[in-house]
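With one protein chain withheld, the remaining protein chains of the complex are depicted in position.
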Amino acid sequence: MRRSVTIARLVAAATAFSCAVLLVGCGKPAKTQAHKVTLTLACWEGPEGLSSLMKLLDRYKKMHPNVHIEIQQVPGSQYYQRLKIQFAAGVAPDIMQMAYDQLPSFAERNTLEPLDRLIKRDRFPINEMFPQLLPALKYKGKFYGLPRGWTTFVLYYNKDMFREAGVPFPREGWTWDDFLYACKKVTKDVNGDGRIDQFGCDAPTQADGIAFWIWQNGGRMFTPDMKKCLLDSPEAIEAVQFLADCQYKYNVFPTPEQAQDLGGGSEMFRNGRQAMFIQGRWACLVFRGATYPDGRKIDWDVAPPPMKKQKATVLFANCYVLRRNGPNLEEAWKLMKWLTGYEGQKHQARTGRDMPSFVRVANSPDFLDPANPPEHDRVFLDVAKYARPLEVDANTGTVNELITNEIMQIFTAHKDVRRAMRSLASTINRIQQRGAK
Amino acid sequence: MTSRRKPLVRGESLAAAGFLAPSFVGLLVFAIVPIIGAFVVSLLDWDILTPPRYVGLANYAEIWRELTHGETLRTVLLNTIYFTAGTVPLAMAISLAIALLLNRRLWGVGAFRVIYFLPTVTSIVALSIVWRLMYNPDYGIINRFLRLFISHPPGWLADPNWAMPAIIIMSVWTGLGYNAILYLAGLQGISSTYYEAAKIDGANAWQLFRHVTWPLLSPTTLFIFTMSVISGFQVFTQIYMMTAGKPTPQTMVYVYHVYSEAFTSFRMGYASALAFVLFLLILVVTLGQLSITKRWVYYGG
Partner (left out) sequence: MKRRRIIGDIATYAVLSAVGISMLVPFGWMIVASLRDKSEFFTQARSLFPSGIHWDNYVQAWTTVPFGAFFKNSVIVAVCVTLGQLLTSSLAAYAFARMRFRGREALFIAYLSTMMVPTQVTMIPLFIMMVKLRWVDSYYALIVPFLASAYGCFLLRQFFLTIPQELEDAARIDGCGHWSTYWRIILPLSKPALSAFGVIAFLGSWNSFIWPLIVINRPTMKTIPIGLQSLQGFYGDANWAVLMAGAVIAALPMLVLFFLAQKQFIEGITLTGLKA
């Protein structure tokens, strides 16, 4: 079908540009044989993630020798824009990775295959997954994605620094005050050059980073119908003000200049310059084997997030999704079942990077690996009780960008929190009231 | 017109049509139609995945609103002007100086010409990656060098105040050889009789430059100036490769803004309107050049 269209174009173009176009024709790859299937898979994986994915796919290919899988790796920063271009051009991949917060935007535009029929038909064990994860996979009541893995956001902390400062380790139920106290205790000028070079924690840069605190303060980002943005509510302003105070008033978060000198949050934690760091499971991989500049190993662990009015944390899911009515839909679904099913989840759990979506795998040694830090892997599962996905809809991409920019204004340009949050909420409200497009 | 006026031959028109057809079709379909298309798209609200909606001049109205009340577009324009104003005079001055030296036709200057030309033939993508490493605040060669003299060299691309200067330095470096070669060609086009006449009048080196070289070089100067301003307005690749507009918004320039509106936010209509405004800006610059040419440039001979 696609081939014949191309040939028609070729003929048309050849009348005007026969010479060059003929040369082009020679460069076209030959079509694969009928019984062979070439599946295209788009992913954002970096070097380690890609080699892990390749291993998993190799096992799949051994079982399905007729399937050839072409991986399209795209850097995260350009990933979704490439997908949109590909969908618009009708050359979207058969199966692709997608963060759950992007599902609505793509599903709304009729680009993704709804999975309910397939899940039901093949009895995919979706009910054996963590139930709080399921809403993140749905849009308007239908399943669109199945998780590669997921994570809750927890508090990473440097045990050495806590010990040295004489502060008890963070544990379930500790509060914002405890957090601030710990921050103040560990922040100091280590090398004595008059500049602070060890900090408590760092300011958030993205929407999930502030939702984490706003929820703990009993607030919300949006009303349940998503019509109204609540970032200008007292709870939200208070939460962000707390973070701004940590940076500007108590100086326990690095300023952007300081963070930049020291390499940014995750880098600072990894080099023993920052006592705490809020992040999902994937940071474990970065922090394993982390050392101080003098080569000593950093002793770190994870703990539940601090609380104010309630316990709350963010969950995040990385999914696989299928191209709607794609030419290889059946084969793509088969591969997706493998990647997101028990086999795939076990593999993924062993990499240490994601939390497995199945309760059974999560409670197995595959995930609760005693050989590797953190010591308390279980914290990720424990906080799942009160974890929830970000409040998202089809506008989330635009909204998140606005939030990111405004947060930056607060934490780099010292913009007044109340003013920033109000203008942010009113901008977002204009978008939300225009409705999902 | 031509000295050999021949009657128009019907067969010749037909043959001419044959000779012109390939380029004509190509330019029509891939240059003229898209210009019209750009204007048509600028009247739409379209994310290319869902059907377009006609909105009239709303996108232009938004540009106007952004210019008068917003922050983003104004910043983008200022950044673009900053880049252009930072690059053009610097690049022109240095390349003119180099061309004057190259024009002394000493032994071995050919080798220098080749060396200066290297960046021109090298993919700017590769150059951007190299410069990104050189600008690295910790282990880049530039700060290693600067640390010999000062204890806290700038953070370059990561530093809001230094990101744009860093891009400017890199761009000047990249374009130096090209501009110098253009100037050199201009210099070599100046007949030596002018210099001899001036020398007889007892002119010194500075007077030679001021009263002979500079006026006779004015067509080249104006050409380089216009082309540099136009390409300054269109800077994209090094921004995309080195900073991606970060630290936002210090290196967010016009074409990068158009690109991200079109292919990140998928606001095809608004992006097309922005592109059309750019077209008008460049048109003004070009027409400005033409009118200045008539008044200012000295065409010898």
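Annotations
Lettered A and B in written order, each chain numbered from 1.
Throughout what follows, contacts are C-beta pairs under 8 Å (C-beta built on N, C-alpha and C of every residue); 3 or more make two chains touch, one makes a residue touch a chain.
All of these numbers come straight from a predicted model, not from anything done at the bench.
Shown chains touched by the hidden chain across the complete assembly: A, B.
Touch with the chain omitted from the figure is made, among B:T120, B:S265 or B:T293, by B:T120.
When the whole complex is considered, the residue among B:W64, B:F209 or B:F223 that touches the unshown chain is B:F223. Residue in contact with the omitted chain (choice from B:V25, B:L146 or B:L208): B:V25.
Panel shows subunit B; residues 4, 6, 8-9, 12-13, 15-17, 19-20, 22-27, 30-38, 40-41, 48, 94, 97-98, 101-102, 104, 106, 109, 112-127, 129-131, 133-134, 136, 138-139, 141, 144, 173, 176-178, 181-182, 185-186, 189, 220, 223-224, 227, 230, 234, 236-237, 240-241, 255, 258-259, 262-263, 268, 271-272, 275-276, 278-279, 282-283, 286 of it touch the chain omitted from the view. Summarising the interface, subunit A meets the missing chain with residues 2, 5-6, 9, 13, 17, 19-21, 23-24, 27-29, 40, 46-47, 70-75, 77-78, 82, 85-86, 88-91.
In the analysis below, only the chains that are shown with their structure count from here on.
Separation between the centroids of subunit A and subunit B, computed from CA atoms only, is 39 Å. Considering their complex, residues 16-17, 77, 81, 84-85, 87-88, 109, 111, 260-261, 397-398, 401, 405, 408, 412, 437 of subunit A touch subunit B. Contact residues on subunit B toward subunit A in their complex (touch as defined above): 21-22, 25-26, 47-50, 137, 155, 158-160, 244, 247-248, 263-266.
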